[in-house]
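Following: one structure in structure tokens, then a few remarks.
All protein chains but one are shown at their positions in the complex.
Labels A, B and C are assigned to the chains in the order they are written; within every chain, residues are numbered from 1.
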Amino acid sequence: MKPSYLEDEHSIRSWLLTTDHKRIGILYMVSITVFFFIGGAAATLMRIELLTPPGDLVTSTTYNKLFTIHGVVMVWFFLIPSIPTVLGNFLVPMMIGARDVAFPRLNLASWYLFMGGAAFALWAIVSGGVDTGWTFYTPYSSTYANGHVIAMATGIFIAGFGSIATGLNFIVTIHKMRAPGLTWFRLPLFIWTIYTTSIILVLATPVLAITLLLMALERAFGVGIFNPAMGGDPLLFQHLFWFYSHPAVYIMILPGMGVTSELIACFSRQRLFGYRYVAYASVAIAVLGFLVWGHHLFVSSQSIYAGMVFSVLSFLVSVPSAIKVFNWTATLYRGSIWLQTPLLYALGFLGLFTIGGLTGLFLAALAVDVHLSDTYFVIAHFHYIMVGGMVMAYLGGLHFWWPKISGRMYPEALAKLSALFIFAGFNLTFFPQFLLGYLGMPRRYHAYAPEFQVLNVLSTAGASILAIGYLLPLSYFLWSLRYGRKAEPNPWQATGLEWTTPSPPPTDNFDVTPIVTEEAYNYAP
Amino acid sequence: MIASVSFPLLPERASDFAGSVDAIFFALLAVCGLIIFGICAAVVIFCVRYRRGSPAVHATLRGSSLPLEIAWTSATFLVFVAIFIWAAVVYFRMSRPPANAAEIHVVAKQWMWKLQHPNGRREINELHLQIGEPVKLVMTSQDVIHDFFVPAFRAKQDVLPSRYTVQWFTPTRVGKYHLFCAEYCGMDHSHMGGWIHVLESAEYARWLASGDVTESVVAAGARLFVARGCSGCHAPNAAVRAPPLNGIYRKPIALKDGGVVIADEQYLHDSILLPNRQITAGYDPVMPTYEGQLNEEEVMQLVTYIRSLGEGGTR
Amino acid sequence: MSSVKHYLQILAALLALLALTVAVAFVNLGPFNTPFAMFISLAKGALIVFFFMNMRRETPLVRLVGGAGLFWLGILIALAMSDYLTR
Partner (left out) sequence: MNVSPGIAHQFDDAGQQREAATLGMWVFLATEVLFFSAMFLGYTVYRVSYPRAFADAAQHTLLVVGTMNTAVLLLSSFVMVLAVRAAEQRRRFSLAGLLALTALLGAVFLVIKGFEYAQEIREGLLPGANFHIASSQPEHARMFFYLYFLMTGVHALHVFIGVLLLGGFALRALFTRRIAAMGTAVDLLGLYWHFVDTVWVFLFPLIYLIARHP
């Protein structure tokens, strides 16, 4: 038998110069885990500060740097790369029956770009920080802020090109490298979501790059494109930023939806209900997602007519999400449900994403957003989707494919317990924030009015549970590498080409190129 | 450490919009609550009933059902459209200040709010209002973007440098309410707040008359108009040829390079600070810029004074 | 593959369009100068894309990708201008 991709070669060099998509996936996994804990540490400090109304633990400037670090690191260095680069890199070629992605060297280059960008960002953090918030609004960022705004922007700029390269690679791979017989409507839904995510990566990220470049030029050389004092318009920055960043929130959810589709189908032993509609819904989200960015500008003095257009389009883009939610639920009906840890996470995703999405409707409703904009309601909205949705999906996917990735089983009982722990901690952390937001507590507040304290204490209590919850999988995954039970090729009796290879797979994935003759999720009861 | 165990779960409702916004909010809450409850219930029931090895019927490979997809898609869509329209109508109302609203000037700067009433009474980080009287805030910033947010009024609007933004509301309940800055603006963003006091009419009148009211906003503008040399050019008999400013407000102005603009507040503001931005037809660009010489408060006073000289053109 | 002569014709057309657009710029078309100039640019762009870049021989997929770039450019400008033009 051929050696697995893990055992092929052992030197550090063989890892750092690898072009094997599976190893690159592992490189990403290790790096983003580090960033998650950096972002998490910032969150921890913020939550501790928010235990009491006055700003007594850290200074206001430090607090402002903390949420900037938290936002930047979590968005660009953890959540955007999370599922696409870790699970996507590992699984896309395997799921479509290919030996590798279309451009393996470009794939490695993406990781180096990502790490290069991260180096700049970390340097900016360590050498004094940045206090603009992750949104870098001008003229604050370009004229008034102290700190290493330019270094931070450079980091995001460079990492952005890594994202573009990854997206390009996936698009070409999915178009050109599918195994014979693997038609579009036989693809696993995970592939559909990675494909649509890639479209967003490729079309949106360049706009962020140039926008940050203009902002940095304004800061460094006084170029006045966004500077009202020089005839520029700060709203233009906001338009450009959100032209990227709203589609980017779909980069941060579509892959999670893909994982959820895989998990729900596998663990209820059914073909995913309404497969085609769920696939189309992904495309609809990716395309329509580009038309709604102005819903972040409802109180910014954008024209009210533009506001109405963006509002109605925001409702429109929610329809395909609704389609997905209903189809997932329907898949469970009359299934044969096997409540393993991955399914627990998938169901957690389903519930929490729906709550997050539904509260997005509150924000898309114009008059209501006037009250809720820039309050903790928004914070709760997106943490429900990004942490409750995407992070849950990422963890669910990790558990599901861990046997394939590592060749070992994780401890099931402990994993179930951790999943419940995370679920409980999550809700305790972020549910009170909805109430805080409706009460009117603004976000990015280092000190707050005393009547908000009780809810903030609850939130902090939840965050500490959550922190422990996240440390658990980290520890037992590491533990399982050595002590875990050896995994069979297909421990879940799942369909999908990746399960036809040994666990862990050999470097070339398949001895012979598989030929596909059936639809995805062809489960027998 | 914890100040009090009893704490509010809903914000106070102290403006006419508060009720409208809350109505939409609770309608949304009801619809969404129903949906999330339905989905969670379905998930739990299915997971129990169809658990592996249960005696229930397990059917597989059902594929899909087009009628079902159409049904839930169109139902969702209709609900969405209804919510959109409702919220848009209220939003539209929020953005149309009534003509009789008293005008209060707001200048934001890192990290304080400076306000001025029509009669000249100034306040910092505090705003006294009369119950039942609509007010319109004309706001600008001297540095970065801020946001004037009064949760009890459900009112919020960004305040931008070099731009006038407007919001309005009618206070409906006597009391003291939070004012927050809701757009991140740097170090002391979280301390850039204060209080809105809503008073009974009599008390408000007493408050308004007290304090350092030396001159009304219009009077201050008139004083500046002379003191800063505007009248040297713009007075009818001045040596320099400059456009007369009587009745200019809301008048269509023909510009030198073709094109016509309506002389609204923003135009007057820019004419003073950046006179070269738009040159009036028939005049030489000799007006000096007052950028850096007048602050935004003074400009607002001048603009108000010019407006007081009469309104021209068609509305 | 096309002949050199064919490509020469395209080049000639491009240069002619260039001359045309410069010449027309000196004629007062009222509000239509810029639209006309953009129209000629589109024509030139189309010649380059379809003949020099061989788009006319490409698969539908590649055409879709090329079109997507343009379409998304349109989205950005159209929706952002929907704000600026109705303020």
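Basically, contacts are C-beta pairs under 8 Å (C-beta built on N, C-alpha and C of every residue); 3 or more make two chains touch, one makes a residue touch a chain.
Keep in mind it's a predicted model, so treat the numbers as computed, not measured.
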Visible chains in contact with the missing one: A, B, C
Which residue of A:His175, A:Arg276 or A:Lys416 touches the chain not shown here: A:His175
Hidden partner interface residues of chain B, rising order: 255-259, 274, 276-279, 285
Chain C residues that touch the omitted chain in the full complex: 1, 4, 7-8, 10-11, 14-15, 18, 21-22, 25-29, 33-34, 37-38, 40-41, 44-45, 48-49, 52-53, 58-59, 61-62, 65-66, 68-70, 72-73, 76-77, 80-81, 84-85
Interface residues of chain A (partner: the chain not displayed): 93, 98-104, 164, 168-169, 171-173, 175-177, 202-207, 209-211, 214, 217, 221-225, 230-233, 236, 239-240, 243, 508, 513
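The rule we apply is simple: only the chains that are shown with their structure count from here on.
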Separation of mean Cα positions, chain C and chain B [Å, integer]: 43
Geometric centre distance via CA averages, chain B-chain A, whole Å: 34
Multi-partner residues of chain A (at least 2 other chains): 235
Multi-partner residues of chain B (at least 2 other chains): none
Partner chain B, residues of chain A touching it in the complex: 51-53, 55, 60-61, 64, 131-133, 137, 139-140, 143-145, 228-229, 231, 234-235, 268-271, 273-277, 298-301, 304, 307-308, 311-312, 315-316, 318-319, 322-323, 325-327, 329-330, 332-339, 347, 350-351, 354-355, 358-359, 361-362, 364-368, 370-371, 373-375, 435, 438-440, 442-455, 457, 522-525
Contact set on chain B toward chain A in their complex: 1-5, 7-11, 17, 20-21, 24-25, 28, 32, 35-36, 39-40, 42-43, 46-47, 50-52, 56-65, 68-69, 72-73, 76-77, 80-81, 83-84, 86-88, 90-92, 94-95, 110, 143-145, 147, 149, 151-152, 154-158, 160-163, 165, 178, 180-191, 274, 277
Footprint of chain C on chain A - complex, ascending: 175, 199, 203, 207, 235-236, 239, 243, 290-291, 293-294, 297, 302-303, 305-306, 309-310
